[in-house]
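A protein chain is absent from this complex, but the other protein chains hold their places.
In this document, chain identifiers A, B and C correspond to the written order of the chains, with residue numbering beginning at 1 in each.
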Amino acid sequence: MGNSFGKYLKLTTFGESHGRAIGGVLEGFPAGFQVDLAQLQHFVNRRRPTTQSHSTSRSELDQVEILSGMLDGQTLGTPIGFYMLNKDAQSADYESLKDVYRPSHADFTWQQKYGIRDARGGGRSSARETLSRVVAGGLALQYLHSLGIQIVASVISIGGIPSEIPQTPPDLAQVDSDALRCADSVASAKMQQLIHETALNKDSLGGVIHCWVTNLTCGLGEPVFDKLQSRLAAAMLSINAAKGFSYGAGFQSSAMTGSQHNDVPLESKLGFKTENNLAGGILGGISNGETLTFEVAFKPVASIGQSQKMHSVDGQIVERTIVGRHDVTVVPRAVPIVEAMTALTILDFVLLQKINK
Amino acid sequence: MGNSFGKYLKLTTFGESHGRAIGGVLEGFPAGFQVDLAQLQHFVNRRRPTTQSHSTSRSELDQVEILSGMLDGQTLGTPIGFYMLNKDAQSADYESLKDVYRPSHADFTWQQKYGIRDARGGGRSSARETLSRVVAGGLALQYLHSLGIQIVASVISIGGIPSEIPQTPPDLAQVDSDALRCADSVASAKMQQLIHETALNKDSLGGVIHCWVTNLTCGLGEPVFDKLQSRLAAAMLSINAAKGFSYGAGFQSSAMTGSQHNDVPLESKLGFKTENNLAGGILGGISNGETLTFEVAFKPVASIGQSQKMHSVDGQIVERTIVGRHDVTVVPRAVPIVEAMTALTILDFVLLQKINK
Amino acid sequence: MGNSFGKYLKLTTFGESHGRAIGGVLEGFPAGFQVDLAQLQHFVNRRRPTTQSHSTSRSELDQVEILSGMLDGQTLGTPIGFYMLNKDAQSADYESLKDVYRPSHADFTWQQKYGIRDARGGGRSSARETLSRVVAGGLALQYLHSLGIQIVASVISIGGIPSEIPQTPPDLAQVDSDALRCADSVASAKMQQLIHETALNKDSLGGVIHCWVTNLTCGLGEPVFDKLQSRLAAAMLSINAAKGFSYGAGFQSSAMTGSQHNDVPLESKLGFKTENNLAGGILGGISNGETLTFEVAFKPVASIGQSQKMHSVDGQIVERTIVGRHDVTVVPRAVPIVEAMTALTILDFVLLQKINK
Partner (left out) sequence: MGNSFGKYLKLTTFGESHGRAIGGVLEGFPAGFQVDLAQLQHFVNRRRPTTQSHSTSRSELDQVEILSGMLDGQTLGTPIGFYMLNKDAQSADYESLKDVYRPSHADFTWQQKYGIRDARGGGRSSARETLSRVVAGGLALQYLHSLGIQIVASVISIGGIPSEIPQTPPDLAQVDSDALRCADSVASAKMQQLIHETALNKDSLGGVIHCWVTNLTCGLGEPVFDKLQSRLAAAMLSINAAKGFSYGAGFQSSAMTGSQHNDVPLESKLGFKTENNLAGGILGGISNGETLTFEVAFKPVASIGQSQKMHSVDGQIVERTIVGRHDVTVVPRAVPIVEAMTALTILDFVLLQKINK
């Protein structure tokens, strides 16, 4: 279980980091939609290390191969099967780690759960798995764009350095123009400096991503257990290294009074506009037509170049240095992953809501 | 969709707040387990207003009626159907609200989604729906206890007043001995004072709940999309008024370095013990055998006694006072709901993990 | 698992035959539909022994109690919870059967599967469970009628006595006017005579039911694994005592040539009309707009009044007579069950197809 996401629009992914390929099957995508495959590849490439290379030293080429579900680039309503070959695998780096469980990694738990694991590159627990999500999410995004719905995410803090959160959602080009996908260039400069210093320490950093969904119709989300925020939280916490999710006023709301937090309506007859949108676009689990906003916290990368104490597979505590390539932070690269998972969640609800109309 | 929770252990709930009854069906509960029905009723009663009545002025009697799935109190492996009659409904209070959408309530979104709603008491969007979850969760808790697994939650902040989080999980009796289910009595006294003042202002408060799960076996959680934290986040965000979820070091982890956040192993051969358990008991989406810890943020109660601006059903902005009973805060009453949803999530994974062994 | 039916329109049932109640939760039913509750009760009553009592000697009163999902008889889009009390339980009849496994019953297999069973009246394996399906199916039928879709089933053979299958679907009143719900009165008279003789022998009879669905739109059914016939087959084989399912030309098609079996188009521009509709209204798993036809075979009732060899719970072979009330045949009573399961299947696909449009 656990390799599928979505109720009607359903993504099933497969693949280990250093196996032959990573891929997926996207079921339920509407028929008759003209896909822009170049744009899809471009979106997928956004998950690659940014050119400024603050956050990674790897170069990966992830050519999306579509196996089914389209005819001349037009969707057939049938499952879209796709894969990306694992060309860049340096499995040798991991040879020395076969006999230990890396700290804060999934090595130990996967071994316990299954009694076997592909130790090379983390196997299926590797963040490389999210590549399949970005492909499927990129397709969902194109469809949502055709409906006028926009999804954009940006980095709002790294290593504890905060930034100013834009009042109006930035656009994708603006976000991508910054080396760290942060809309506040002053803060970004500080973050880049911190990343530089942290790299010298062979250490790593976490951060927070903010996401906006605009032009969402009212009525998305299902009551009780499939609330919009419930499914979004599940989507976000399924991303590697994510440790927290909140929407609207989030954890801050817990310190407010009702009279402070209750949104005050701004306009009548023009849909649902409020002064502060502390609800984050969701009431009772269902979108109210305002901008949907939420945040996701990411822990620092667990793979660091310092020597660390760790459990060996035979139950000892040993000290070892993890060889190989290490990202100082993956938060900027997580931006398209957040967008992709959001797109899959939203399009699923858009399709389901057609039944209620 | 959205009225069921769980993959193998599956709860389906039904019922509107002021309809005839609230209830549910719990499928997949193990056969041959002797249920303590008195203890179950006691657990369900914990969701009622606490005797100190700081948090509510209503008295509710929620007698659990079991319709199926047991023979002489022993489970049959068949679905456990149950319901509680809605005796306490004061629908008249809501008569005056038929023509408006209460601020920060689900009134507007449900009306938009379905074109019809039961305006009395919020209908199905009422927090009364969680009563069914507490019944099912109470059953799951009894089963988990028989396996040695303990789940306990407590209030750690209300209205922004923080409290000291116990290093070792408190027990249920200790938590319940406090009027606000807060383990820090000094902080609790301050919170009670704030609640008192807030009540005079006809306002309301939110807060944060911390939850511990101890004696969890390693291996619970499914990879990728059904990670333990992913399902817990979905469970928690499905609770009325919840606005955020985090586990382990949570949002704080985003400001740490990897060398600070990576857990350092404490003992060898004795399972997985670390110095700080910043992982919160989960690695790669799978329990590692340490104590599972997470937090849930709740917004202040949306129903307040002050006059407020709100949308009318015909698109005007009107000013209106919501008549009826109002809780200043529901956070203490949410404690058993958090425990119940946790129990349902954990037992589901315990059962699924039997397949992998 | 196994207590839910349907993908979007989902029925979950609960209840043991001699427990407190039988009931269910119907999720996904469209909002804003005015239910005719008297007609629903009438439809449910059709499952009771027919007045002519050829097929049973029991009198059962099954008052449907609706607990949620409606306001003044109008559906809210929320789950419809309902139950029927088990008033007529003569559990004493089953006391003597606690220590044996009745031949061709589920006693042995349920005991093996769960290690515990409610021996009274077959517990959850009793055909009484289908009562909940008839309630939910009756609701689905009312909605389908509002779309112009008609579902009618009738008995076409009992005990091997064949009858003439009407070329055009009979109407429900016509079917119900016959004591055995057989549209061929000459054959019905022979069947009634056989039932009379079989009752004297303390034996039982099986039979075959034919079902027609008319005015079905084209496009219902999902490709590959959720073909219309696949879901119908699952629905029918889930009915107690059902042993076979076929649609269109069914098993006879296996003896035809392609040129005989391929349907010849009759009219152009008027939808999909063929000479013989041997396809039974389904092509490639999807409805083609013609009348959907299928048949379900039922084995003879396993509970007979004769002394029989059977396994005892301690592994011996004993000879025993099953005390209690026995139906000679349940096939006429299965007619509304077939209709109900068909309605649930069809409405589910009708709702799902809204996503594709």
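Here is the rule we use: a contact is a pair of C-beta atoms (placed from the backbone, for glycine too) under 8 Å apart; a residue touches a chain by one contact, two chains touch by 3 or more.
Quantities reported herein were computed from a predicted structural model and do not represent experimental measurements.
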* Of C:A106, C:I149 or C:V338, which one is in contact with the hidden chain? -> C:A106
* Contact with the hidden chain (one of C:D36, C:D176 or C:D203) -> C:D203
* Structure fact -> Full-complex touch with the removed chain, picking from A:Q41, A:T78, A:Q150 or A:T214, is A:T78
* **Missing-partner contacts on chain C, residue numbers** => 1-5, 7, 13, 103-110, 112-114, 124-125, 129, 157, 159-160, 198, 201, 203-208, 218-219, 221-227, 229-238, 242-251, 253-265, 267-269, 272, 279-280, 282-289, 297-304, 306, 308-311, 315-317, 352-353, 356
* Using the touch rule from the top, list residues of chain B that touch the missing partner. => 8, 28, 30-31, 77-78, 223, 351-352, 354-357
* To do: Determine and list the chain A residues touching the chain excluded from the picture.
  => 1, 3-4, 8, 10, 12-16, 19-25, 27-28, 31-32, 66-69, 71, 74-81, 83, 113-118, 123-124
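As a working rule, only the chains that are shown with their structure count from here on.
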* Centroid distance [mean C-alpha coordinates] between chain C and chain B, Å -> 40
* Asked: When the centre of a chain is set as the mean of its C-alpha atoms, what distance in Å lies between chain A and chain B?
  -> 26
* Where chain A and chain C are represented by their mean Cα positions, the distance between them in whole Å -> 47
* Multi-chain contact residues (two or more partners), chain C -> 8, 28, 31, 77-78
